[in-house]
Structures are given as structure tokens and as C-alpha cells.
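Partial complex: the chains shown occupy the same locations as in the complete assembly.
By letter and in written order, the chains are A and B; residue numbering begins at 1 in each of them.
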Amino acid sequence: MDAAALRRLLAGVRDGSIAVADAAAALADLPYQDLDYARLDHHRPLRTGWPEVVLGAGKTTAQVSGIVAAMAGRGHPVLVTRATPEMYAAAAAAVPAAEYHELARCIVVPGGEPEGRHDNGLLIVTGGTADLPVAEEAALTAELMGCRPERLNDVGVAGLHRLLAQRERLLQARVIVVVAGMEAALASVVSGLVSAPVIAVPTSVGYGASFGGLAALLGMLNSCAPGVGVVNIDNGFGAGYLAAQICRMPR
Amino acid sequence: MDAAALRRLLAGVRDGSIAVADAAAALADLPYQDLDYARLDHHRPLRTGWPEVVLGAGKTTAQVSGIVAAMAGRGHPVLVTRATPEMYAAAAAAVPAAEYHELARCIVVPGGEPEGRHDNGLLIVTGGTADLPVAEEAALTAELMGCRPERLNDVGVAGLHRLLAQRERLLQARVIVVVAGMEAALASVVSGLVSAPVIAVPTSVGYGASFGGLAALLGMLNSCAPGVGVVNIDNGFGAGYLAAQICRMPR
């Protein structure tokens, strides 16, 4: 239940179109709903503006489909990240509107159109082709939160002219998400070129002394150009969420 | 030379009030100025909106005072972080307007009043008293960039009611900087309460298995609540810079 739905419900109570008993039932599990194995935070849309997002990894297929059904039943848009095809099959059996985004490994149950669209301003940049799954997770998250992210792929610093040729697009962006593995120098280079805030996502792309993305993480944290906020390794969701928060900030 | 100064210079050329030779001299080291040991990026204000900030640590006192003099000579506001009192003494001898902020360990040469003031919206929150130097570095940076940050100190999660009592201030903030050491749980808790973006600064406050701030850093990167961008350990400057970028974002 988001802020608009709550206002409609209360208006209905006031004008008599909704019975008090019905309203009470609708509000009963507002704070959270206890599924025994999970305690769904239906209050989050009111508090933070967006519903809870579900991390698929570590949950059983039955738990994921149960959570998807419970959230979709409240009319919330649903996003499950790191979801397997098996999780999707179970979720789709319960909620036919569920979609699967293979590259991003996400289950989505679209909600209604978010209030207001933010047509430009969010640019998602990748260092290389192997960073795409993480970037798509970020893009999908931002889209569900009402943004329309643009992409700029495979502009890693090994071929700097690929990036510099797109400098105009970088300068026009209001928020930039940089997704890169290996040494992740792209974050520093982009941040040195623009005045927009940069959200940096280190990826586990690489091998050997990349140590599962540690090299990229440390590189982004130590950026010699300021204006870089870093999220967890491979955390496309977190970057998309933070970027959308900034894009939609009240003025 | 910032954007306004450049426009004034060019207007003066056009209307004849500034001789071409004088303008050429003023623009000669626009891209950068070579001090041999440093290459000052005077172009940065035009590119990113703010002048280069100087990290004092690792430089000699003579280098710091030379850089301060060169930057102040171009009319830029100057910020030197991690500056020792000795560095300040040398800088003040060269640039009497230089000030020293002891708690934040910063040298500041104030510039003119930034264009536009952002009176509210940036809140800097600390977990404990020992986090203050880092928080002050963040505040000072944001102030130089035209923000007026508010503070909320010593609200670590060991006494949650201290934080919850200030929930209104959290909800009104447009951007929140959370500065915390030890396990740094404050970032997750704050981010779970608000819809504003959170910039998280892990500090090296703690001992033993804090490993110089590593525990706080990992904690913030793994926040179970989304909407958290992390900067380097003890990097108050980076957090203040990123927060100011977001606060001043074009709309």
C-alpha cells in the first residue's frame, strides 16, 4: 500500500463509500504481514517510497513464490533479484503477471505506473560486456521506481576514446551509475569528467587477484576523483535504488 | 576560475574593457598550472563545478603552502584536508586569509559566497563522539560548496531511542551523511527509516577486529536496507562532496 492508495482508502471511509470494517481489514497487516518464515514490510512504501525488494538467493523456491504471492496480493510491484528460473516458474504459477528477466536474473510483477516519470538524467555505464547482468539489474530496479535509465556499454578505459566520444552524454546526465570489474578505473575517470554524482558498482568480473571483485571495490573506494558513492560487489539493485532515490528527490 | 568568472572575462573582452593581451594572460594556465611537483587543475571548476581539493597527507609543508598560494592566487576557494598545524603555519604565511579548523584538521581559504545557498536538506549524523573529526571534515566541505549542513551527533544504535527521538529531523532531510565506526549499524538503521539517499562514511573508530575501519566499511557495504552509497574509511571530504553534489543537483 503506497501513499496514494492509503489516501484513497481514507477518503472512501470519510465519504462513506468504504465501510469501516472493510477499511480496518485492509489496514490490518499494514505494518507487516507474518508469513512465519518472513515478515513482509507492507509499511515500507509509506516510509521509504518503495516496496521491499526480495533477495532470491538463500531462499527456497516455495518461500520465494509465497512472498511474491503475498506482496502481489497487496497490489505492490514486486522485484526478486538473483532469482533462478525455478523460482520464476513457481512464482508465475502463483502470480501469472510475473515476468522473468533472464540477463538480470530478476522476477518482476509490475505495479501500476509510478507517479511521475523521470525521462532523462540517469545514465548506466559499463566497463565491459561481462558487466551487463549487474547493469541490467540496476536498470530494472530504477525502472520500477519510475526512472527511464539510458545505457552506455563497454566503454572501459582500455580504449579511452570510446568513452570520450560520449562525453556529451556523460555531461548531460544528472546521475551516473558506473558498473565495472577488474580494476574498475572507469569510476574515477567518469567522476573526474562530470559534476553529477556517481554511483559505483564493483563487479566480480576478472580473475586471480581480482579476488571476486575486491580489487574493483577497493579501486572505487579509493577514487582520486571525489563524488563517488560505492555499493556492494555485483549489487546492481542497490545502485539502481540509490540512483532512483536521487533522481526522484523532492526539490 | 569558475564559470561566472570566465563569463565576466569574455564579456570584458567583447565590450573592450579588458585588453586581449590581458585576457590571454589570464587564460594561459586555464587547463592546468605546472608547479613541477604538482599540476594544478584550474579547469576543474568549469568542469565539475568545484575546484580541486588538496590532500595534505604525504605532501611536504613547502608543497602544501606552494599549492595553497597558487590556487588562492587564482581566486579559488581552497580546501586542504588532513593538514597539520605546521602546514597551516606555512600556508598562512603565504596566504593570510587561510584559516585552520583544528577538529577537522583542514586549512580553508574561503572563496566568495557560492552562487545560491541551500539552507536545508543536508543532515550529518554521527554514531559517537569519536566520529566528530570525520563529520566535521564532511561539514566543512559541504559548506564550501554552498550547503548549510545540520548535525545530529552521538545517536549510535546502542541507545536507539536517541535516534528515534529525532526521527522527524531524519524524515525532513533530503540527503543524510552517516558517520560511524565499530560495526556502523547506524547506516542500515537510518536508511531503513527514510526515503532520502544516505551517504555512509565508515570510520576507524574502534579497536581489535575493527581492523582500522574495515568492519565498519564491510557493514555499510552489506547494509540490508538499500539506498546507501559508501565512501572510503574516514573520508569525510568525499562524503561532504558527494552530498553537496546531490543537494545542488540541477532539476
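Here, contacts are C-beta pairs under 8 Å (C-beta built on N, C-alpha and C of every residue); 3 or more make two chains touch, one makes a residue touch a chain.
No experiment lies behind these values; they were computed from the predicted model shown.
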Legend entry - Size of the entire homomeric complex in copies, 2 being in place: 8
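Please note the rule applied: only the chains that are shown with their structure count from here on.
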Inset, instruction - Report the residues of chain B in contact with chain A in the complex, numbered from low to high. - result: 47-50, 53, 174-175, 192-197, 199, 217, 221-222, 226-232, 237-238, 241-242, 245-246, 249-251
